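Single-structure report; data block below.
Missing here is one protein chain; the remaining ones are kept as they sit in the complex.
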Amino acid sequence: MQPILKVESISKFFGNLIANSDISFSVNKGEILAILGENGAGKTTLMNILFGHYMPDKGNIYFKNKPLTFGNTGNSISLGIGMVHQHFTLADNLTVLENIIIGHKSLFSLDLSKKASIEKLNSLIDKFNLPINPNAMVSDLSVSEKQRLEILKTLYKDCELLILDEPTAALTPQETEALYKTINNMVKQGLSVILISHKLHEVLSISDRIIVLRNGKIAGEQLTKSADYKSIASLIVGKEIQYPKKTKSLPLNKILKLENIFYETDLDLDVKIENLNLELSGGEIIGIAGVAGNGQQNFAKILSGHVKPTNGKLFFDNKEINTFSAKSFMELGIAYIPEDRNKDGLVGDMSIWENAIMTETSNREIVNNFGFIKSKKSKEKSSKICQLNDVRYQSIDQPSRLLSGGNVQKLLIGKWLNRKPKLIIACQPTRGLDEGAIAAVHKMLLEARKNGNGIIIIGEDLDELITLSDKICVMYNGKLSNPLTSSNIEKLKIGMMMSGEGF
Amino acid sequence: MIFDFIEIFFTAGFWAATIRIACPLIFATLGEVICERSGVLNLGIEGIMSLGAMVGWTAVYLGADLYSGILLAAIMGALFGFLHAIFTVYLGASQHVTGIGITMLASSIGFFSFRLILPSSTTPPKIIPFEKLDIPYLSEIPFLGEALFQHTPFTYIAFASVIIIFWLLNSTPFGLSIKMAGENPMALEAQGIDVLLVRTLSVILGSSLMAVGGAYLTMSAFDAFYFGMINGRGWIAIALVIFAAWKPERALLGALLFAGLDAYQVRAQQLAGAFIPYQFFLMLPFILSIAAMIVASKRTRYPRALLIPFRRGERH
Partner (left out) sequence: MINFRLEERENRNVRIQILSPFIAVFVSLIISCFFIFLAGVSPVDSLKELLIGSFGSRNAIAETLSRATPLILTGLAASIAFRAKFWNIGAEGQLYAGALAVTFFGTGLIELPSILMIPFLFLVGAIAGGLLLLPLVLLKNYFKVDEVVSTLLTNFIIILLVSYLLEGPWKDPMSLGWPQGASVIDQGVLPQIVARTRLHLGFIFSILFAMLVWIILSKHLIGYQIKAVGYNSSAAKHSGIPVLKTIFIVALLSGGMAGMAGVTETAGLKGYLTLDLSPGFGYAGIAVAMLAALHPIGVIASGIFLASIYVGADAMSRSMNVPSYLADVIVAITILCVLVSLVMNQYKFKFSGLKK
């Protein structure tokens, strides 16, 4: 078979970090090639080089036997490479059609020829069965519609090689299935596909060939029909990771009770919260499942005191809470691990020790009576927190942005655990971490549960939630389902609920 | 007494003045709309307007014709816009500080060159500015004719530019790219378009409009150049952009509303000057600008990528 794409010894460095090292492979026409690997293995970097976002430091790429010009998305597109990014690359303030036709005509041509574009778009919509309204504003689309739009964007440009980067990350199991049907349909019509994923069983069911990346290098390659789950899994991880085991739960007294919580604001992007009820005991983990954008952000903001519900009651330790502020909730004993750890977690330009004491500014050990910071004491305390939670660093004075993702998260959780909280709210606590760090974070959370903490984990990764949680609630369109207890936690059922069944 | 204040609205002179006062604001606000729509706050506006006023006037004073004066002002604005873009777009430096720096640089270079060309004199020299151009037939309509159709060509250019910019932003590939660059630059790059180029061109285009707005003051509204004649109009334009929700058609509305209030206060001042000091009337535009931003805040939707530099090849 004729390879449509040939990648020859590509290397890419970010500072000292080796993102890709000497990678070579090829893609055949009409083939689905899956690239597997854990977070940080270099999959997305490699694809961004292919598509022209990044410049490689070494190597060559040939597409249809012609060398690729690096660092120029326009060139990759015109050759016939299309990419659906993990995070949607859409402008909310434009329509579906406008998002598609930008870049199709010269920047300086004087008309958009919308009419012809609509015709072409409609024929693609029919051909590949990807229904969407060309004149809808992107801000009004659902997640799966946005995904469809992303695929249409590439088809519209007559793409011959489609790169899909974690396309199912934000989809329910049912939507995932529909997407794979579409992909199969496209391949039948002659398209080649590179599929980036970390979901092994999905890859095994759809791809023709699998390449596994580990630490920026190719760790192995296999035809899917001769591959088995176990051997690929060990290729991905490299070494066996010991995941912590959940011990039997021993729920203590009630810590948190939500009664008919409503929340609505006109400024917000997330959906409104409607009639939320929840009870949580010490020593218990409740997982909140749901597709992102169904009110999880607002829910987390309420639980951490960042916003006040418009209606309803919140009881903490059997007392009704009326003051809502990040600080007062912190003082009550609530720890909040935000979803975006770089934006909301640590101050990257401040040192590790300055970050470690940020929640301790009313502590007299750290700040003296005149408000001056005792830097020696602070550093001692910070070293202790880091040691206890296995945060690895070169110097306690180095800016925290130089820490790896796993160490950032360990420092962040460690800093909060140091306050001995009663309730922990963790949003996507392992997003983007490698397996080792995920195991460490799981261990920290399960340890806290053993110590009698109540924990709420808001997440999208169903497997993780099922492993960690004692109960699972599903959030859909601002509403929360009744908790499912371990006996009736079933992945398929949760998936159905995530797309609105039972609400 | 109260009738005198109402009567102002029924004079054609008031409406004609409103349109005159609106013109520099229209140019400046449109210019800032284009910059901000692409994701770049351009605080160089005040200085670029001042420089445009000086360049346009000086060119005519030194013998160029009026339209060349406008063109030269636009080119000078474009140059400073390019400088702004090098800093904010290519280097990704702070848009706030760059803007203030550009304002200081543009105005001080303007003043410096003006003094070089014209050593100080007690009465500032004058040029023959744009003259009124009555639109045939329309200008003869009673009241409306005097209010709307007896203006200088420069004024008509201002109104035409609203239509052009509206068309540019909504119906051309470049306009869509500007809007996408200010909303989600990554999306633009994923469509194969150079984000930095789109932003740079936007800042250049926007800045040249600002300079033309300044030139309107010395070439159509007045006939001489004074230091400090921009007098905060650039900052007011920035407030108007927010009030206009980054839309050219609303920028026109905002500029007219604002100019109307300004024209009104000048007339009211003549009536009430005896018991209200003139400084309070002069404060009005600035107070109104702040008020306009407060009013707009509830429904404001900022371009999402405003103030955020886009660095190619950076990990997002």
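To keep things simple, chains are lettered A and B as they appear, and every chain counts its residues starting from 1.
In the analysis below, a contact is a pair of C-beta atoms (placed from the backbone, for glycine too) under 8 Å apart; a residue touches a chain by one contact, two chains touch by 3 or more.
What you see is a predicted model, and the numbers here were worked out from it, not measured in a lab.
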Of B:L105, B:I135 or B:I308, the one touching the omitted chain in the full complex: B:L105
Residue touching the undisplayed chain, where the options are B:A239, B:A259 or B:A305: B:A239
For chain B, residues in touch with the removed chain: 43, 87, 90-94, 96-102, 104-105, 107-109, 111-113, 115-116, 231-232, 235-236, 238-239, 242, 277, 279-280, 282-283, 286-287, 289-290, 293-294, 297, 300, 311-314
Sites on chain A contacted by the missing partner chain, in the whole complex: 14-16, 55, 67, 69-72, 304, 306, 326-327, 330-331, 336, 338, 343-350, 354, 358-359, 361, 367, 371-373, 402, 415
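The criterion applied here is as follows: only the chains that are shown with their structure count from here on.
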Centroid distance [mean C-alpha coordinates] between chain B and chain A, Å: 43
Parts of chain B lying in touch with chain A, wherever the complex brings them together: 171-174, 176-177, 179-180, 183-184, 186-194, 197-198, 298, 301, 303-304, 312-313, 315-316
Chain A - residues contacting chain B, complex: 14, 45, 51-55, 71-78, 83, 85, 87-94, 98-99, 101-112, 153, 266
